[in-house]
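In this view, the complex is presented without one of its protein chains, the others remaining in place.
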Amino acid sequence: MAWTWFHRLASPPHIYRVAGRLTPWFAWPAALLIIAGLIGGLVLAPPDYQQGEGYRIVYVHAPSAWMSLMVYVTMAVAAGVGLIWRMKVAHAVAASCAPIGASFTFAALVTGSLYGKPMWGTFWVWDPRLTSELILLFLYLGYMGLRSALDDVQRADRVSAVLAVVGVVDVPIIHFSVIWWNSLHQAPSVMRLGEPTMPPSMYVPLLLMLLGFTLLFGALLLVRVRGEVLSRERSATWIREALQA
Amino acid sequence: MSAFFNMGGYAAYVWPSYAVTFAVVALNIIWARRLLERSRKEALQRLAMGGIEQ
Partner (left out) sequence: MSALTAARLVLARDLKLAFRKPSQLIQPLAFFAIVTTLFPLGVSPDLPRLKPMAAGVVWAAALLSSLLALEMLFRDDAQDGTLEQYALSGRSLTWLLAAKTAAHWLLTGLPLALMAPLAGMALGAPSSAIPGIVASVAVGTVTLSLIGSIGAGLTLGIRRSGALLSLLTLPLEIPVLIFGARATELAIDGAAYGVPLQLLGALAVLGLTLAPLAAAAAVRINLE
């Protein structure tokens, strides 16, 4: 029984239809959660004792950083599944993840910089989290560069999948080494992107934002996967029916 | 109201942060939908030209 479900999931026409139907179920709740989070974070939550109103950047920085990492892991898992079981749909998911993840990594870097400037006076600090985000951006760019360098989509899928799997194994190692490196050269003033300790009125909107962005990722993924799956179809009777529906 | 926009003096950091993040969100939405549209058009074209085996 379970196996049939898995095989249906792997079938492009099935995915195309199901993804189309599921998208609003991700998109609208995402919008609601994000709006609720924004109201909670910008209006309802009190200012912080130390960071004043400035800490409110966390309501966009933390979701961006969360997205950057979650999307990479999703990409790597999908890539691995695609490699092992030779599933076109899995490769389509991996391909869809990359631009989403890269753009949110960029957002995390920018918001992280803007968070750091008023707190420590410089736009860039080599703190472990910002440095890790920067390296993650390079990993995304490398993945996308490798994909675009290969014309054959199938080969691009599989080669970049190897890279994604290698990358995800290396990410914890990179993160650990960066934290280690940073702790060795600790500046006298603590240069860490530290969020304030949060009472519920502060962290509930944060949770809403994190959840909202996650659902947003789901919606974006569903839309992109449909497009990716279509462009990979070489012989398909279902396309005509699906497109004219 | 102006106190809200002022963000306790941090306005120059808070609002651009929100702007950048939501620009990225909007970009992603537009990008994804455009990709799907383009794939549909291309698939229909390939069908019409007989490039897809039945």
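Here the chain labels run A and B in written order, and each chain numbers its own residues starting at 1.
As a working rule, contacts are C-beta pairs under 8 Å (C-beta built on N, C-alpha and C of every residue); 3 or more make two chains touch, one makes a residue touch a chain.
Every value quoted in this text rests on a predicted model; they were computed, and no experiment measured them.
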| item | value |
| --- | --- |
| Partner chains on view for the chain not depicted | A |
| Hidden-chain contact residue, picked from the options A:Leu38, A:Leu69 or A:Val178 | A:Val178 |
| Of A:Leu22, A:Val43 or A:Val169, the one touching the omitted chain in the full complex | A:Val169 |
| Contact residue for the chain not shown (choose from A:Ala10, A:Leu42, A:Val73 or A:Leu150) | A:Leu150 |
| Absent chain, residues of chain A that touch it | 83, 135, 138-139, 141-142, 145-146, 149-150, 155, 158-159, 162-163, 165-167, 169-170, 173-174, 176-178, 180-181, 184 |
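By definition in this document, only the chains that are shown with their structure count from here on.
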| item | value |
| --- | --- |
| Inter-centroid spacing, chain B versus chain A (mean Cα positions, whole Å) | 14 |
| Touching residues on chain A, where the partner in the complex is chain B | 42-43, 47, 52-54, 56-57, 60-61, 63-64, 96, 99-100, 103-104, 106-107, 110-111, 114-115, 117-118, 216, 220, 223-224, 226-228, 230-231, 233-237, 239-240, 243 |
| Touch list for chain B against partner chain A, complex | 4, 7-10, 13-14, 16-18, 20-22, 24-25, 27-29, 31-33, 35-40, 42-44, 47, 52-54 |
